[in-house]
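Before I ask anything, let me first share the structure, which is written out below as structure tokens.
Excluded from the complex is one protein chain; the other protein chains are retained at their positions.
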């Protein structure tokens, strides 16, 4: 159902993660190894933080491998914090507003997974979105609703708590409708300072998620050792290289917070 | 704000109305005469009734004038009842799910106009859509919500009554939010038997809508007088030719129902 | 590098071959079994003969599996002779003018395969296209050049001879440039009466091509035995079902001509 990567660290041309690695995100759009669907060709998106107050987003509905604009943009744009996503649609239309990342103010949000039986639950989920935030919903995916629920539950104030509340609420609504295995998610979220990765599923059998072993994995992505002056880290749905020693799996029910080059790992549990 | 045409009568190649007339719908996508926006280039759609249980729909996000597929399809497809629409977006994204006609079962629905301050009213409007119908909403336009409200209010049982209830409800919600001039609409609606045209606006200054003066106007669209064997009629946002005598304006607050070649004209008034 | 199907026989809704079979063409866009690339998602096209003087063509650049228009059109359109194609690009841009079928007058043309080292040979190949036909070239693929070469060599007068000359000329130009294994092709070509399938490659190791064992294979695609009143046949890159007994492989260096329900099989050899 999708693959994504996120990066935080020294400014890096985005192609260093999206295009150039042996098993780059673009390569995964054609042939993902650890995914439920091997083809992730129902659109893609890149979001990056630059010098402007809000991050930039480039999303389109083509397979990532055949979009010449994507190749140009990731080659030209450098960023110290970016997220990129390739989509395998699970029932909702292929349109830009359904492509990740979703953006609100300074927040970017990518998701791999799904809300089980989403059409049956959607109305109850959407009703919980703060009415003043409701008009900001542009597309029709479960992912975007999860984002706006998290915003409603206080993403600005306490991101991890808001995401836990969101997950708890989705599971609550699913229970009310008799839907099992409510939530399957890996999330990448940022406000331009913190980069948060979450791996969780109701059934405790979540989509894969990996964290780079900082310098080992990331330095090979930098030309001329420019990464020595600071810690650069990536969170990815699946390793970008066959050097598996460079990537550590993020455990089940776990959140990772990267800020100023420091990594904090915490348990993740849905809450009321 | 869009332009549309609808046709009911002898089977006709769709290009006879969409492509070939002097002031065809495709010509209007570039240069509408009676429209608020002269350019209607934010997508288009055609819906037609054939031999299958549900009508076909072809919608895309390009300007109608530069889509080669549209030219081919309207040249190849004959239909006894079809609607076509060109869009000028008023704030919602340009994506297929926001293009008209909208379809549900045998129903097709096109709209020109808008709900005033739609973002402010949208949540209350959507909440009124029958919960079991809610998951069928695919896009983000005011038009599609109007369609699903009409379905909720009984479009299958009493179409005109359901449309009047929809208009009444929109005006009710607008009043609650202190929004003036709630609704501006011309509508084209069909279930494959009846073709309904409605012209209405809260401020009683509605977008233009015209009915062909049957044989006079329509026969010139048929090759070799094949229209003699029955009555063919069209409803259009603006006349397809400069032969203005061939087109009669549909009055304010009026609905026109075409069925089996007969035209019925009735007053239209929003209701509770 | 692509997959295609072609049909000739009793009028058939196109979805009976493109959408409904167990291993339909749309299914092959995601997961082809006998193809060099398992994903054929760089655009698609359908061409069909109806009542108009020239065939209709619908081509777009999305993966076939996620285009809602394609689903609607193949469900609505019936035809006695049609071709459909899904593309895996081999170096040329993903744009409508590079999607198959190519059309000229009454001719439709689909191709699976490639001209080896096409960029190096292209200029010499294009120069051979009749100057008055040159402006008709719209895209940038090897396939379209092969089509216009065949037209130049007399497709209207003697189709098989013209295709053999085209293949011979491509191999001649390749030899002049020292390019081995010049041509790899399966072709589907029609003028609305004859349907021609060709399987050939310079190295005599051609992409797969199958012919339906008429009634056995095709009747299961027809509702209520309506196929009994005539012979319906299909040529396909790979079988549409696991009933392999229903499909016979077309041998290497062979052309198949279907006309009025009769099948003629002839050797295919490039010529000067």
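Just so it is clear, A, B and C label the chains in written order, and each chain counts residues from 1 on its own.
Heads up, the rule we're going with is that a contact is a pair of C-beta atoms (placed from the backbone, for glycine too) under 8 Å apart; a residue touches a chain by one contact, two chains touch by 3 or more.
Here the structure is a predicted model, which is why all the values come from computation and not from measurement.
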| item | value |
| --- | --- |
| In the full complex, displayed partners of the excluded chain | A, B, C |
| Which of B:9, B:45 or B:93 contacts the chain that the document leaves out | B:93 |
| Candidate in contact with the missing chain, chosen from A:22, A:72, A:132 or A:259 | A:72 |
| Listed residues A:4, A:58 or A:147, member touching the removed chain | A:58 |
| Absent-chain interface as seen on chain A, which is shown | 13, 48, 50-52, 56-60, 68-69, 72-73, 75-78, 96 |
| Absent chain, residues of chain C that touch it | 93, 95-97, 119-120, 122-123, 127, 131, 134-135, 137-140 |
| Residue ranges of chain B at the interface with the undisplayed chain | 30-31, 39, 41-42, 61-63, 66, 68, 89, 93-94 |
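Following the convention adopted for this analysis, only the chains that are shown with their structure count from here on.
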| item | value |
| --- | --- |
| Per-residue overlap in chain A, given as positions that touch at least 2 other chains | 93 |
